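In this view, the complex is presented without one of its protein chains, the others remaining in place.
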Amino acid sequence: MLKKIVLTGAAGALGSALREPLSRMCERLVSVDLKGAPAALAANETWTVADCAEMEQVAPVLEDADIVVHFVGIPDERPFEELLRPNFLSSYVIWEAAHRAGCRRIVYASSVHAVGMHETNAGIDTDAPHRPDTFYGLSKCFAEDLARLYWEKRGLEAVCLRIFSATEQPQTPRALGTWLSRGDLVHMVERAVDTPTTGFCVVYGVSNNDRAPVSNAKVAFLGYRPKDNAEVFAQDILAKAHTPDPQNLAQMRLGGPFATVPLGESGVAGMAKLVKGS
Amino acid sequence: MLKKIVLTGAAGALGSALREPLSRMCERLVSVDLKGAPAALAANETWTVADCAEMEQVAPVLEDADIVVHFVGIPDERPFEELLRPNFLSSYVIWEAAHRAGCRRIVYASSVHAVGMHETNAGIDTDAPHRPDTFYGLSKCFAEDLARLYWEKRGLEAVCLRIFSATEQPQTPRALGTWLSRGDLVHMVERAVDTPTTGFCVVYGVSNNDRAPVSNAKVAFLGYRPKDNAEVFAQDILAKAHTPDPQNLAQMRLGGPFATVPLGESGVAGMAKLVKGS
Amino acid sequence: MLKKIVLTGAAGALGSALREPLSRMCERLVSVDLKGAPAALAANETWTVADCAEMEQVAPVLEDADIVVHFVGIPDERPFEELLRPNFLSSYVIWEAAHRAGCRRIVYASSVHAVGMHETNAGIDTDAPHRPDTFYGLSKCFAEDLARLYWEKRGLEAVCLRIFSATEQPQTPRALGTWLSRGDLVHMVERAVDTPTTGFCVVYGVSNNDRAPVSNAKVAFLGYRPKDNAEVFAQDILAKAHTPDPQNLAQMRLGGPFATVPLGESGVAGMAKLVKGS
Amino acid sequence: MLKKIVLTGAAGALGSALREPLSRMCERLVSVDLKGAPAALAANETWTVADCAEMEQVAPVLEDADIVVHFVGIPDERPFEELLRPNFLSSYVIWEAAHRAGCRRIVYASSVHAVGMHETNAGIDTDAPHRPDTFYGLSKCFAEDLARLYWEKRGLEAVCLRIFSATEQPQTPRALGTWLSRGDLVHMVERAVDTPTTGFCVVYGVSNNDRAPVSNAKVAFLGYRPKDNAEVFAQDILAKAHTPDPQNLAQMRLGGPFATVPLGESGVAGMAKLVKGS
Amino acid sequence: MLKKIVLTGAAGALGSALREPLSRMCERLVSVDLKGAPAALAANETWTVADCAEMEQVAPVLEDADIVVHFVGIPDERPFEELLRPNFLSSYVIWEAAHRAGCRRIVYASSVHAVGMHETNAGIDTDAPHRPDTFYGLSKCFAEDLARLYWEKRGLEAVCLRIFSATEQPQTPRALGTWLSRGDLVHMVERAVDTPTTGFCVVYGVSNNDRAPVSNAKVAFLGYRPKDNAEVFAQDILAKAHTPDPQNLAQMRLGGPFATVPLGESGVAGMAKLVKGS
Partner (left out) sequence: MLKKIVLTGAAGALGSALREPLSRMCERLVSVDLKGAPAALAANETWTVADCAEMEQVAPVLEDADIVVHFVGIPDERPFEELLRPNFLSSYVIWEAAHRAGCRRIVYASSVHAVGMHETNAGIDTDAPHRPDTFYGLSKCFAEDLARLYWEKRGLEAVCLRIFSATEQPQTPRALGTWLSRGDLVHMVERAVDTPTTGFCVVYGVSNNDRAPVSNAKVAFLGYRPKDNAEVFAQDILAKAHTPDPQNLAQMRLGGPFATVPLGESGVAGMAKLVKGS
């Protein structure tokens, strides 16, 4: 059993879902966030308020950690300047601090938006080149390249999870392919943690959807075998879907609305509009 | 729900099997064939006798259609001159008429014979180049290239179904890999119709056979997940199979007997002979 | 030395340039065209007026021929119906007649427009899939697939020359990359004829331009080593070039103006407009 | 039903497991080994003591055989000189004798160690180049190339099974990915025998493990669909696993301990040490 | 002729070499650097002192510019914090300012160090994935991904020059392959500027060295045809070369000494040591 796991972004929508499962995989779980602690903690969980872009705040937290599960960051498109600290610099600080602390691995919340400009019908796998759709996606490209650098130069492992649509339920036609259920997210993180050695690798975070548009064949060694399938929601979603428009990149690229949102403007808002059918 | 679907070749073996399922996916189904209407039609189905190689006959039928499911054509090898109208020209007419009518997509009955000269043991996927085995296969290559042209120049979508052995039951050792059950054919056409946007793509029409020799990994976004498996027939078929002969291209290429049939002569007859064990 | 070569389209711009060089490679050159004979013929040249889409007219011409150099066809975009006979059917007739006559090889004037929708900056090679930009390009795709079929089923060899901009001089910025000089055209045809065995293959017809956008590395065995370089015209051409516009596919795809011309309308006229700077 | 199958290495750990299943696939099974016959034979089984590196001993055994299942060989790393006869020369003798006897196919016990230096996280498929990790692996490369030669020059088919960890149960973290259960081994051999035509091909011998690191997608035509999954042992194995060390090639390459064992020294002993946690 | 080119980093070693050639390609050249103007300027050259990481300083400079040649940045490895402004943020500011100013293209001084961890003997081309060898290389990866983002979302073109060893003369065995002469650097920048449309692309900046380890085949459309060849220095360099050591990544990876330099420490110093033979 692992001695210590650090989870950053522990108060976020996804981070919250990971606290309990991670707490069962180690002797001590340290949850980190800018926000304060929630009402209930796991028995072996400690909560630390820290800004992950600040080395002095991060360094002590990572001492003796085996693995960092790095989920901090604004989960949406913003002007570059607003993403600089929380998404870009925090990644640098986490990797550098993890190296100094002798951590073994970082499990990173990357995103489909690192490759969001690829055609949905191209069937890319984990070898596809970076094609970010937003500054947000660019921050994920940056962290993935950083991860590869630390692995190749310093032997710090990294599993980059290119998370797709991690919502409670799929809500759009796109999500019939891109949905990542909570259960499968947890399963993916567990495998990213418990696989004995990983080196540097990238894995797509999608559920076992009939319409999942990407392939994890080249990282099968991780043993990520999702169970949920958005198809059970297909009839409802397709019945009330927006008009199909193949000239609209938001419907043709992996990034969905992020592929067309102006740089710096919220893509999540664009997604929300789609859900409402507008 | 779609307003109108047009099904061509509605009286054919495969077209017949698609009428009922398609009628449930739209307000109006228009079935087209050179032959007259069958005894029973679906409640929302209209039957039109028309020659799909004639623009004047096709144009009025496609008015207001959302999607054309194009299954017209002689399903066998013939002299080029005999295939010219029903297989080559009808495809041109359908695409051109669909464009003029503002249709959104054509679902096309392509065939394994567009790539029939590929080695069965090569494990090709949907990116493999055209290697037709017959004039029949050549007509499918022509229509696929036409489909890509209309997509790239005019935005008309196309899903090309490379149908393998769409028989009631598998009957030859080859069919243990290449069988496409009626149920899976219907499922494939449903997905080709209900996927909101597809652009131009190609998908192999094989069931979930243990021995299916090709991969649909690159068009996973379509959500085609076949259910049937020819393996349940394996023991019977292998027990009475012809002598294996790896020097016989009919046993080594995806096209089966079409890979060796002289150009212009019936490949289906060749298949029938195989079934009888001769 | 070859006994007999048949050259179709002998009165065309490119065909005319090939008569003399081909006449030196064989005992008898038979030049074929819909037009009548020019004033002067080579000593061993015969001129035949024939419609290559008519088997009865073609069959006697091909008797005892070793190699057919097939350059017939309208060299521009037209409505499909207008291209059907001269570009599609003539190819079928030539291949079928060549097979019946026991010819060894067809050297075919294919075109960049068979792959004209590929990005110029993608650096494709001869393995790139068909992406026609026009009905004209589609007719080239058809003939290439036909050629492969006759090779694989009947052992008739084919060298498909994907000719780019075969003009006296390069005239547009695009032609700095795509120019094929007369000398290099002749050299390419000579190699396509004198290479002892070729099977089926495709070669790009571009000169040794600094900016040639495609690679013939995979058909190096043909020994096509062009000598001319459009770069000597670069200064003049770039000085008076149209405004660069990377949003204009005519400037970004291999097919140039054919990539944007409406299907059925002349692409050559579009090129001419470009030359005039409009 | 096949007339005669010859199984070499019949007294070995894997050979023993194949006798009964193979006996059900043919009229006569001839089991061959250097060791004498076991107590019980199948009804249609004959046992022959022979040295497979000696043509005079092998030739009579292979008379009239349809298929040879060639499992002879030292299943571990040894000095080259010790492997020369049992692993290298025996393969030559078997192939040559099979050719002379007119056999149709050889099913060969190749090994992961033919590609053991590939990174586990690279997700290779059956097209990956040879990267042997030991002399043992080199003997498998030799036999695979020999197999391809006999197929291409003499039409003798071969199915090369790259067997991974064929133990009763998985015992190491590596085996969570590489385990091949007895049941799946038998199933794989059955398919390698009953597939009517195979030409030359290579298939990975791994069970349906969640963490199986390689892909058989390109030989799907064989119909090898393993059933067992090492994941049921994961909790136990991971609980007592050795310390992960990504700088240790034994944990990062497909060959496992063979990737680091000195050439000529037992890799199985290295594996055993791992199991004990040392 | 171009109206206005902006050259950043104009006082640097490479920037200085580009001022005169660029001044001949446009009506106005604006040279930018943190340092003050040199003694002599070209007739149509203006010098601006500005910090490229500051939008307010950059924005006015880029007004009405057609093309920005962006060579600003520390040309060596440094701690991440020291590279953040000059190498990372300046790139963001330049791209954003160029977009706001309506510039057409950015020609960017990227570096081999974006892919410096690739094996020298792997023969990679311009499609190889990012494998940075340093924070310096990471800053180039960042800018390349940024460039692709601005191209795909905003239509701003970019030519990323992966410059290798741009010294007066090659000085190490590695440089026999990686040398980029001043003349070829200028030629490469000229082509990156004068090519009418480029979209987003990457080109390797190496001379026509016999031993150039990478391929520009996929960006041949740019017409970059280097003339100089480090081989004329080979005899001298090899005579006094350090001891070959294939276990030393500095001798086996494209990045040379950067592949082994500790992150944050000067790689140029490492190169200098090599030159001295230590």
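To keep things simple, chains are lettered A, B, C, D and E as they appear, and every chain counts its residues starting from 1.
Methods note: contacts are C-beta pairs under 8 Å (C-beta built on N, C-alpha and C of every residue); 3 or more make two chains touch, one makes a residue touch a chain.
Because the structure is predicted, anything quoted here is derived from the model rather than measured.
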Contacts of the hidden chain among displayed chains: C, D, E
Identified contact with the non-displayed chain, of D:25, D:42 or D:149: D:149
Candidates C:201, C:214 or C:237 - the one touching the absent chain: C:201
From C:13, C:49 or C:220, residue that would touch the chain that is not displayed: C:220
Residue in contact with the excluded chain [from C:77, C:96, C:133 or C:157]: C:157
Interface with the unshown chain - residue positions in chain D: 80, 92, 96, 117, 127, 129-135, 137-138, 141-142, 145-146, 148-149, 152-154, 262-263
Missing-partner contacts on chain C, residue numbers: 1, 104, 126, 155, 157, 194-201, 217-223, 225
Residue ranges of chain E at the interface with the undisplayed chain: 119-123, 173, 176-177, 209-215, 217, 231, 238-239, 241, 244-248, 251-252
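Here is the rule we go by: only the chains that are shown with their structure count from here on.
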Those chains which touch chain E and also touch chain C: none
Rounded Å distance between chain B and chain E, as computed from the means of their C-alpha atoms: 52
Centre-to-centre distance between chain B and chain A (centres being mean Cα positions), rounded to whole Å: 40
For chain B, residues that touch 2 or more chains besides their own: 217
Graph class of chain-chain contacts, one of line, ring, star, complete, other: other
Touching pairs - complete list by chain label: A-B, A-D, A-E, B-C, B-D, C-E
